[in-house]
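The structure follows.
What follows is part of the complex, with its chains left where they were.
Think of it as A and B in the order they're written, each chain with its own count starting at 1.
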Amino acid sequence: MNLQAILDDIVATLRPELGRSGKVADYIPALARVPADQFGIALRTADGQEVASGDSATPFSIQSVSKLFSLTLGVRALDEKLWERIGREPSGNPFNSLVQLEREQGVPRNPFINAGAIAVADRLLSVGDGLDDLLAFLRSLTGETITVDEEVAASEAATGFRNVALANFMKSFGKIDNDIPAVLDVYFRQCAIRMDCRQLARAAAFLCRDGVHPLQRTEVLGVRQARRINALMLTCGTYDAAGEFAFRIGLPCKSGVGGAIVAVVPDELTVCVWSPALDATGNSVLGMRALELFVARTGMSVF
Amino acid sequence: MNLQAILDDIVATLRPELGRSGKVADYIPALARVPADQFGIALRTADGQEVASGDSATPFSIQSVSKLFSLTLGVRALDEKLWERIGREPSGNPFNSLVQLEREQGVPRNPFINAGAIAVADRLLSVGDGLDDLLAFLRSLTGETITVDEEVAASEAATGFRNVALANFMKSFGKIDNDIPAVLDVYFRQCAIRMDCRQLARAAAFLCRDGVHPLQRTEVLGVRQARRINALMLTCGTYDAAGEFAFRIGLPCKSGVGGAIVAVVPDELTVCVWSPALDATGNSVLGMRALELFVARTGMSVF
């Protein structure tokens, strides 16, 4: 299979549509000014081949894709104990997040909704250094320097009242152990990490290698743990469109409002697509289109 | 891989636990009197080999597993049009069913919750003969006679006030076209279909064969359609434990309160487990244990 040709073809197919539908996230200025007409794609195969096309080396704010890596760190450190504070079920729809948090006494439905990622950040602070550990982990996975966009982080913190509300609400149920400002500092800054498609495809590659580090022979996660992260991505990784992603794309995916989507084809490869314009569910319009094209042309699907 | 040995071993491992945890469905007498201490398992490989162990030839009420086959008929008849009346997202939790139905103006979240299956039954009546089509379909898939347990069907109808409520609620939003008694007759009787593990594993086998009929060379569904059914099973097939199933078992599954669970390993096989005692989510306790053992011993997983 000529993966380079497939990626180039996807880029060519989508180029005429760049910036024609969807809307760049605009809740903070630093995201709002990202030009919509960009598209990048990169993949890394299980045996280490890297292929890319389009704006694959343009860095962007990874936003919720960071939840994939903080969760991985949490599972490494706590394994089963992590799930005492966080559920594993899809959240239904946005409306429910708060209801469910109340019904379930401060236990978020899963680690990929905001409440869940804030709970993971709290756990990371209890067992280590929080954001520093996350940055070190990403540097190890990519072999490159990874940094936080401090302007984005400051904007997230200045406007993130709903996340402050979620954190306090969980704390009111005794489900957050650390001080809320410290927990939210991890959370807001992890969302502001900058990476490009190539780096994200590489960083996530342990998920298509049964947990083995992309650049080393070490184990990032055990086989079962890695599969379970893939399962969580498939059922909960794309906001309230997880059913739609499973139906149309059929791969474990994690998306972010910066426009990135990371997808895993177990035992084969990881792929990262990026295009900043989002649909109503907060997922990249062209990113989703690109993944549909990718699975149609490669026949890859977990189903 | 010696599949017979694996199934026998699972039966031997679980035998000491038969009837020791969980609770047989007791909302109607005909289900309540099913002895809890039964366990059966059967599989059919993509190339037609059938293997079974335990009480694999004991017929039981397939209950919600019937939703898998009525959905398949609906997709065959209507393809994309089916989804105008039914969603494809996980439902979050039981509490939400009615709220979501209200918020979403009578459109059920997915075809595997009761409201969704009632909506599918309405569609089947609009394009054909409803239950007769479903029974004919199951007879074709298995090559055997499949019948309804009329006592169970009558009990379902006599006590199914909540399902009557759901149907009327959808009708109040203009989302049910046929008369409610006719729609519910299909629904209550499909739940009361009797089959055994071997029959169910065979009937579902098109899902591990990219849509190809288990006994013929004909297409039951197209490749994409079959994959999408698998995707729906994984995200929505096991009541409110879909996340937990994906996490622990990692296969598309459809369960019923009769105690059956059908699971699909794409391109490999379908397996049906059955044991009547249920956990709090309505899934068979030993059925779920058996599938965990099965994936552990075979290494099979979509992730």
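Following the convention adopted for this analysis, contacts are C-beta pairs under 8 Å (C-beta built on N, C-alpha and C of every residue); 3 or more make two chains touch, one makes a residue touch a chain.
Everything quoted here is computed from the prediction, not taken from an experiment.
Asks: With 2 identical chains placed here, what is the total number of copies in the full complex of this structure file?
Replies: In total, this homomeric complex is made of 4 copies.
Just so we're on the same page, only the chains that are shown with their structure count from here on.
Asks: For the Cα fit of chain A against chain B, please give the angle of the superposing rotation, nearest 5 degrees.
Replies: 180
Asks: Distance-wise, how many Å sit between the C-alpha centres of chain A and chain B, to the nearest whole number?
Replies: Taking the mean C-alpha position of each chain, the two centres sit 32 Å apart.
Asks: How about chain B: which of its residues touch chain A in the complex?
Replies: 87-93, 95-96, 100, 103, 109-110, 226-228, 230-232, 234-236, 240-244, 246-248, 250, 252, 266, 301-303
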